[in-house]
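Only one protein chain is missing from this complex, and each of the others stays in its spot.
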Amino acid sequence: MDTGRGRAATVEFDHVSKVYGPTAAKAGRAAAPGAVNDLSLAIPAGRICVLVGPSGCGKTTSLKMVNRLIEPTSGRILLDGVDAASREVTDLRRGIGYVIQQTGLFPHQTIVENVGTVPRLLGWAAPRIKERSEELLGLVGLDPAKYARRFPSQLSGGERQRVGVARALAADPPIMLMDEPFGAVDPIVRERLQDEFLRLQEELAKTILFVTHDIDEAIKMGDLVAVFEQGGRVAQFGTPTELLAAPASDFVARFVGADRGLKRLSLSRIRDIELRPAVTGRIGEPAGEARRRALADPLPYLLLVDAQERPVGWLRDVEIEGDGVLTEAMAIPMSPLLSPETTLKDALSMMLDADVHTGIVVDRAGRVTGLVTTEVIGGFLREPVQAATAKHQPGERKPAEP
Amino acid sequence: MIDWGWIGDHLGTILGRTVQHLELAAIAVAMGFAISFGLALVVQSRRSAYPLISGLAGVLYTIPSLAVFAALVSITGLSIYTAEIPLIMYTLVILVRNIVAGFDAVPNDVLDAADGMGYGRRERFQRIVLPLSIPLIVAGLRLASVSTIGLVTISATLGDSFGGLGFFIFEGYHRAFPTEILTGAVPSIVLAIAVDVIFVRIERRLTPWAPEQAARLSIPERRVPGLGEAGG
Partner (left out) sequence: MIDWLLDPAHWSGPDGIPVRLIEQVGISGISLLIAAAVALPIGVWIGHTGRAATLAVNAANIGRAIPSLAAIGIIAPITQAFDPELGFKVYPTLFAMIILAIPPILVNAYAGVAGVDRELVEAARGMGFRERQILGRIEVPIALPVIAGGLRSATVQVIATATLGALFGFGGLGRYLVDGVAQNDDGQLFGGVFLVAALALVAEGGFALLQRALTSPGLRRAGSSSGVEPA
């Protein structure tokens, strides 16, 4: 399936300013309060860069300057190194996907016509447009047989947003601009659209500028996050982890919220941290030897496992009888089971729910691979950012260009 | 081309015709309003009657006025009814649809709030619905008044005792006397525009929150044929 994998471009804001109002623009006073002031930002190809900030801080303005719906008052925007201002404007726009909160779907056209909009502008042949449109509908999870002939008014909010995304992807643009694309749907649908979009992006690897005012969405969606403050100034630009672990200013700290520690936990998974080795004893093993091993470890418990190394329950080390063998009957109920994919936030939450301090990490086959304790998680939060291995580290994903 | 002397000699008649013009129009709009309000109340309690009422009023509105005046002459003779019935008839579609739209325009949450505070049906209508629908009702009165002022001129076909300023247009035409034609035409245009402007003022005062342009541009419903036409 030609989903356009790998077609991505860099986007660079180079000292870009925008002052609304003809007088202010003409006067060109340096002190004039612009909507965007001297914005410089370099976004690598194939990444999602989220512009986040309070309402009215210039996110939309910045976004619209990329496809020149708004012309900068000064400065340049480079797409793959080429100044956007030097391109023919409609040509430029046809090469940039654009998704807005209200979807902007054309109410008088069917879904399949809506999706085929840009290919039609580009003069593709009708059969190719149809094929591409249906392929894209499938890609965003809408059955073409069911949806193609409908009109936007016959779709739910979430479905409309999917069509909006499909339409923006139609001509396989290297860059996508998304202005609060999931802002108009309810939280549950939003979450699903976010997840689906992230999965799609894994495959597409487009360069995406994503505007939101919701810090949680920013942290979830962004490989990189630019926190805007009033006047289109970037208060901090970095990975979500950097933002949460080391806010650059009071403004950023307040914007990311007092719970930024917890938010960081949702960014990292069990596989990202160093596990405590588990002291295990197999069912049927001589008890004395197991007891000795358990007592040597600071944790006052021995983890009882079955023949396949799958956890069965805990044994308190001092209570293990010196003779005989380990049996299932001795075990007390287990801590929560965690997988390497579990986020630290979920892990902590499960441990608190079960009123224990230790979680058992198992692999796909259910075999014990180690333990997580609340102290380990606390220690993770105290580590400096550079050491934290989060999924969003910029160096982690290879850039898409060769 | 214009015989100012003639105009000077006839100032009294012109004033008299202007008053007659306004009277004929005022009676028609007042009667039309009373009937329309009643019909709108019927629609309030029986929604299913609306398509019929609105459709019939629309059909009447579509019939060219000269045909209605001419037909009535042979039925009711040259009486005041012959003049007023068509004039009233042409206000109905505008007024009914605007009054109903006014009632409908009251937001549901406002109605719910009123119910929640224990208003009865009647109280709710008098204290909430009616005051809130006044802007749209006034907009309807504006369109109806302007249209009626235009139509009054046509009642001049009924003879000397009707027509307001339209009288001069007819008589002037038959005498091939441009001055007299213009003596009827220009003031009747001024009258129509003046009434329009006055109502715009009233509308704006009633809805200070509306943007300037929306207040002036009144096409309340896409299905209303020819709203704001001067008739003819």
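In order of appearance the chains are A and B, and numbering begins at 1 in each one.
The rule is short, and it goes like this: a contact is a pair of C-beta atoms (placed from the backbone, for glycine too) under 8 Å apart; a residue touches a chain by one contact, two chains touch by 3 or more.
For clarity, every value in this text was computed on a predicted model and none was experimentally measured.
J.: I'm checking contacts with the chain that's been left out. Which of B:Ala57, B:Ala144 or B:Ile181 qualifies?
T.: Answering carefully, the residue with contact to the hidden chain is B:Ile181.
J.: Which one, A:Asn67, A:Gln161 or A:Ser268, makes contact with the chain that was left out?
T.: Final answer for the missing-chain contact: A:Asn67.
J.: Which one touches the absent chain: B:Leu22, B:Val73, B:Leu111 or B:Leu132?
T.: Per the contact definition at the top, the residue touching the missing chain is B:Val73.
J.: To test your reading of the contact rule: which positions on chain B touch the chain that is missing from view?
T.: Touch set of chain B with respect to the missing chain: 1, 59, 61-68, 70-71, 73-74, 146, 149-154, 156-157, 166, 169-170, 172-173, 176, 178, 181-182, 184-186, 188-189, 192-193, 195-196, 210, 212-214, 216-217, 219, 221-223, 225-232.
J.: Can you name the residues of chain A that touch the chain not displayed here?
T.: 64, 67, 69, 90-96, 98, 100, 102-110, 117-118, 121, 151-154, 167, 177
By our rule, only the chains that are shown with their structure count from here on.
J.: Hey, how far is the Cα centre of chain A from the one of chain B, in Å?
T.: 62
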